[in-house]
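Okay, here's the structure, questions in a sec.
What follows is an incomplete set of chains from the complex, kept in their original frame.
In this document, chain identifiers A and B correspond to the written order of the chains, with residue numbering beginning at 1 in each.
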Amino acid sequence: MKRAFGMTSALFVFLISAAGAASAQDVAPAARIDTGDTAWILVSAALVMLMTPGLALFYGGMVRRKNVLGTIMHSFIAIALVSVQWILIGYSLAFGPDIKGIIGSLDWAGLSGVALTPNADYAPTVPHLAFMIYQAMFAVITPALISGAFAERMKFSAYLLFTLLWTTIVYDPVAHWVWGNGGWLKQLGVLDFAGGIVVHATSGFSALAAALFIGKRKGFLHEPMPPHDLPMTVLGAGLLWFGWFGFNAGSALSSGQLATMAFVTTHTAAVSATLTWIFVEWLHRGKPTMFGAATGSIAGLATITPAAGFVGPLPALVIGIAAGLLCYTALNAKTRFGYDDSLDAFGVHGVGGTLGTVMAGVFASIAINSSGANGLVFGNPKQLAIQAGSVLLAASYSFVASLVLFKIIDSIVGLRIDGEQETEGLDISQHGESGYTI
Amino acid sequence: MKLVKCIVQPYKLDDVKAAVTALNIHGMTVSEVRGFGRQKGHKEVYRGAEYTVDFVPKVEIEIVVADNVVKQVIDAVVKAARSGKVGDGKIFVTDVEDVIRIRTGESGEAAL
């Protein structure tokens, strides 16, 4: 209890200053705030928040019964842990006053100076705090995506440590590079509408690092490990899809034409990827599966993310098809390489995020988004190079940084539960509870 | 007394129950089991991974009866549970030395 009380008192110092900042906020004119835009951003923030519980179910249904709570916990606790980090330092590191294009300063730590008046650099018609909380939801879900790679075998304490460090040294900087005012990749002109690089490539390649470092689950490829509750996974996919409209269309940071286009391309890519997936599966395996359809939809959504506000509906249809083909291939190739990316965090988000970022370089059109750029098919191959280079770089950084983090954490608290705990399951060994009673 | 343990197709449970009660035997205990035998299982694919599932769902019906009706019970179950397809199941007969009715403490055939 001491610790908690400590935190409490520690925080009291902030309070007065915080309120001070707040009052400063109030004086400033709110004239420029648009109620429609603000309503849309707040709704989008709520939608993106819902994605993480959605992910919890999406992943939770895929594991064995004995690991359902531990798997759900990975996502659920990320909401809490990362949000607190975001408020205290994360937002400032990612979006605060730029330092050499690499990172934001800590001037906005504890949200000091993050006002209710708009920040013209990020979203000129909504309160700055609305932009902050909307972005918080992105920071939350990203490390949760990684958890699919080391499902059913990671120590909970190690998971907390990893998530806290990863969001601080991987997510926050990369978010700054790509979206932060003054970020160097942003300066370079990279296009990442809603996080193909920042969210999916970073988490996907960190997931690959995780799968390689932590090793296979006990009995992998020897015992059968079918999903214990696929309807739960489908429910998760449905909530993710629903929330993704806030994720992509919300990234227009206003309500109107751009949000509409991002909404349409998001849905379009999701549906074409889903159809592609089941037809390919049908040809390849003889039967189209519900699990495949759900996986395909998420692959399509992840892939369109960086391109959503830069391309038109038909390019989005094509991007969805490409997502279905490539991610399906990745998932089926996996077993050949024999690493255990248990819930395919790399195969879906790493591959999809990278593909989508490149695709944005192919199909982007200033006719769709004047603040964007033209891609390859509109005569600008340079953009494709920028896209490919940027994602490659962010992916490599994420991969290496994650490996380092795992090494460190493993030596401190140990990354993996022991064999008996793995047999017993995460729920009992890590949390002392069971998901279900008979 | 004998324990007649019948392993049958799940969708035959009601028919078997009817057939047995028709013999004025008003007691049985049922559990869900998985069977492995001549009946072939099926293949399942989850993302990349393929599994062959050899265990097929069955129900196990345990009926304890007096020695003199064992034959009738077996015949009734066989008739009710037979579809003629592989996987119809088996009946195992074992001896029961004593039966006690918990409610009354009665034992032997009186407890049935």
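Basically, a residue touches a chain if its C-beta (ideal position, glycine included) is under 8 Å from a C-beta of that chain, and two chains touch if they have at least 3 such contacts.
Small disclaimer: the values here were computed from a predicted structure and weren't measured.
Chemist: Taking the shown chains as one copy of each kind, please give their copy numbers in the entire complex.
Modeler: When all copies are included, the complex reads A x3, B x3.
Just so it is clear, only the chains that are shown with their structure count from here on.
Chemist: Could you state the distance in Å from the CA-based centre of subunit A to that of subunit B?
Modeler: Distance between chain centres: 52 Å.
Chemist: Considering the complex alone, what residue numbers of subunit B touch subunit A?
Modeler: The touching residues are 44-49, 51, 53.
Chemist: Residue numbers of subunit A touching subunit B in their complex, please.
Modeler: Per the touch definition, subunit A meets subunit B at residues 221, 224-227, 285, 287, 289, 291-292, 295, 331-335, 344.
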